[in-house]
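The other protein chains are all here in position, but one chain of the complex has been omitted.
Note that the chains take the letters A, B and C in the order they are written out, and that residue 1 is the start of every chain.
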Amino acid sequence: MADLSVKIDKLALKNPVMTASGTFGNGVEFDDFFNVDELGGIILKGTTLNHREGNDYPRMAETPSGMLNAVGLQNKGVDYFCEHIYPKVKGYNTNVIVNVNGSTIEEYIALTERINELTNVDAIELNISCPNVKQGGMAFGTSCPMAEQVTKEVRKVYDKTLIVKLSPNVTNIAEIAKGVENKGADSVSLVNTFLGMAIDAETRKPMLSTVTGGLSGPAIKPIALRMVWQVAQAVKIPVIGIGGIMDATDAIEFILAGASAVQVGTANFVDPNASVKMIKGIEDYLERHNYSNINEITGGLQL
Amino acid sequence: MADLSVKIDKLALKNPVMTASGTFGNGVEFDDFFNVDELGGIILKGTTLNHREGNDYPRMAETPSGMLNAVGLQNKGVDYFCEHIYPKVKGYNTNVIVNVNGSTIEEYIALTERINELTNVDAIELNISCPNVKQGGMAFGTSCPMAEQVTKEVRKVYDKTLIVKLSPNVTNIAEIAKGVENKGADSVSLVNTFLGMAIDAETRKPMLSTVTGGLSGPAIKPIALRMVWQVAQAVKIPVIGIGGIMDATDAIEFILAGASAVQVGTANFVDPNASVKMIKGIEDYLERHNYSNINEITGGLQL
Amino acid sequence: MKKEVSNLLVTKNIALNHDNFLIELKADSPVEQILPGQFVNVKVEKSPNTFLRRPFSVHDTYPSTNSFSILVKAVGDGTEALSVIKEGQRLDVVFPLGNGFKLPSKGESILLIGGGVGIAPIMHLARISKEKGADVHILLGARTLNDHILIDEFKRYGTVHLTTDDGSLGTKGFVTNHPVIDGKIRFNRYQCCGPDPMMQAVARKAKQNETECEVSLENMMACGFGVCLCCVTKTNEGNKCVCTEGPVFNINNLEWQI
Partner (left out) sequence: MKKEVSNLLVTKNIALNHDNFLIELKADSPVEQILPGQFVNVKVEKSPNTFLRRPFSVHDTYPSTNSFSILVKAVGDGTEALSVIKEGQRLDVVFPLGNGFKLPSKGESILLIGGGVGIAPIMHLARISKEKGADVHILLGARTLNDHILIDEFKRYGTVHLTTDDGSLGTKGFVTNHPVIDGKIRFNRYQCCGPDPMMQAVARKAKQNETECEVSLENMMACGFGVCLCCVTKTNEGNKCVCTEGPVFNINNLEWQI
């Protein structure tokens, strides 16, 4: 059997399949379906310093081959996380990564410091790309100087693996990737959702309470793949590919484009077993093509 | 029957349905299917100063609810256009608009001057957003100063209606729209295609000869709609909505978001009659909702 | 009962009228543990405009054949694709989901209220409630005579009361116009599933009559099992997921303006 293990900085992943923040709850919701330990890693739901109620309902709309969401980082805040969620997930025998969100640099720092205390959290994913919050969020991810600054400050207080999650809503994502690499990011993950919108023509109302929301799913895959390809060529740190990955073939495409690992998002809703099936599918692909190690195809696009 | 006529600057459209450049040939290819004069306007295939062979085959790949293209502005150049194509289209009783492309400002100007001589060309659409050419193209559309400069220079030599076609591959499309408005654009049309990519996992090769290409179709509709909404709020000139518009409902959504008119692109491939059917569909919608004039719903999103 | 994703066999698809379809699915595991009010999330194949799964209440369970049914009203592409599914085909289903209705104690009088396709979970609830020894009353509302379905089946589990908007069957008007709701019987509980305005009207009656009241919500869902946080409703403990902390809520917990 082919060796699927990959490294993202200090993080050892038994395979390149992780699950994307906000689409996998805290992992425990999947215990009924499969053994979460089989995954390369899980990124928990976006956490903020303080409790957030999130946006009003309706928070989602289906679109062609995709969906819009406007959850708005609903979560109970980091104290609740440390007390009630961390105990449930710290026993997982997979990489547990917390998705960190702030509306100011100070918030990012305070939150990171709290997460840093949790021994079994192996890395943080710095979310500078949430399109669904009024303050902060995507503003950090769409400005190169701001992205650099938040990375630099968080780096100062965090020694474990720091992944920065990039926004696709930019003119030049490779530039931002290089910027955060320079400021000490150990890895970049991309993409977060695209800012989109849906209207109900009959009622003449927006489909989301917030008017705009984040587009995810297969619809965005071609753009996400292009961005991963561009970023992989621009940086030396490992790239984590995200965006419309539904099956092993999609995952292989991102890996060929240069991703060291992938995150499965919206696919978890369509098929709760999508991520774990993907591992098997990647194994089959490698075997069929006579590769003994996943690394042999990373960035292996034939030009 | 409701009044469907709209105005884009000096251009009177009998209805808001136009067809998008590069997806409608020179109109004549549709003569077998329906009477092209029924449309509000047609935007002809992208024209350049000199003959262009375009990119190598393969030039297209299907993606979830969309397609990538890498045609690369194949056309026989403006001389051929004036001599051979213009005579065929000048008799159309609809607005005939030429899509103008350059790799330098000088080329844009020279081309515009040539088109300006053609009495029956009612407007030009300045394409500063083609992702499929090495030089110029999208570079003009993704930089605000460059977009402004080309608009300003072309404005100097062109008195008829000047539509500037915007690229969606930017952080802040409203800013660019405002920029070109300030430099004299009479209207903005958006969006052009999103830069995307597809890989054949089995062969490990890109699906397009150019690796990346332009994504169009329903997949991009939520993002295009959001951009039209943002731009419509930012500018005073009429906005023309483009992006994944397949039927009358889609068109109404763009109009509610603030578009004065729409362009039908990829839908022409899926159903050659899509554009003309859309006119009927919009009529039915207005009737069903008791509107007597299309203008009553322009920008009529209920917040 | 553990949630599962299973490829279930369609053993029946009966058109009850032009837009309501009763689809029976055979499971691999015992279905006794599915609770009245729980729902399932169905992947719709061959429907290009149906990307996400579609949620449907469990209409009833048939423990002897390890089967359960859903009642599907064709309202869009996904439900239309389901309406033509054939016996022998398979459906990929995540189940069972959600919390379910409160079950009555022996001797309690309960009024189960269903409007439109909201009658779906009422059958299962009525049957189990009768088995528990409750005095079951079932109040069903529909637009016209022709929209009323499954009345005989409901009669097996309780006293059936009917309303139609146009008066073509039963009491004319909404369910809340039916005399049973303000009548002699002091119900221990109203349990209701239907369009939001109907459930709110019932909730108002419940307040007036000081009767406990549960409603089953149908918020738009992306995942159905508590991970996307898209399906929330406001409660007095903040936003709660309808798919895991509902779909059944006691109206006292909801922030409804009634």
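Quick note on the criterion: contacts are C-beta pairs under 8 Å (C-beta built on N, C-alpha and C of every residue); 3 or more make two chains touch, one makes a residue touch a chain.
Values in this document were obtained by computation on a predicted structure and should not be read as measured data.
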{"item": "Left-out chain, listing which of the shown chains it touches", "value": "B, C"}
{"item": "Residue touching the undisplayed chain, where the options are B:V36, B:L49, B:V71 or B:I97", "value": "B:V71"}
{"item": "Listed residues B:E62, B:E106 or B:E202, member touching the removed chain", "value": "B:E62"}
{"item": "Identified contact with the non-displayed chain, of C:P30, C:P48, C:G76 or C:G183", "value": "C:P48"}
{"item": "Sites on chain C contacted by the missing partner chain, in the whole complex", "value": "46-48, 81"}
{"item": "Positions on chain B where the hidden chain makes contact", "value": "22-25, 29-30, 32-33, 45, 53-54, 56-67, 69, 71, 74, 217-218, 266, 268-273"}
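Note that in this section only the chains that are shown with their structure count from here on.
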{"item": "Most central chain, judged by mean C-alpha position against the global CA mean", "value": "A"}
{"item": "Chain whose average C-alpha position is farthest from chain C's own", "value": "B"}
{"item": "Centroid distance [mean C-alpha coordinates] between chain C and chain B, Å", "value": "48"}
{"item": "Rounded Å distance between chain A and chain C, as computed from the means of their C-alpha atoms", "value": "36"}
{"item": "Residues of chain A engaged with two or more neighbouring chains", "value": "63-66, 217-218"}
{"item": "Where chain C touches two or more other chains at once, by residue number", "value": "none"}
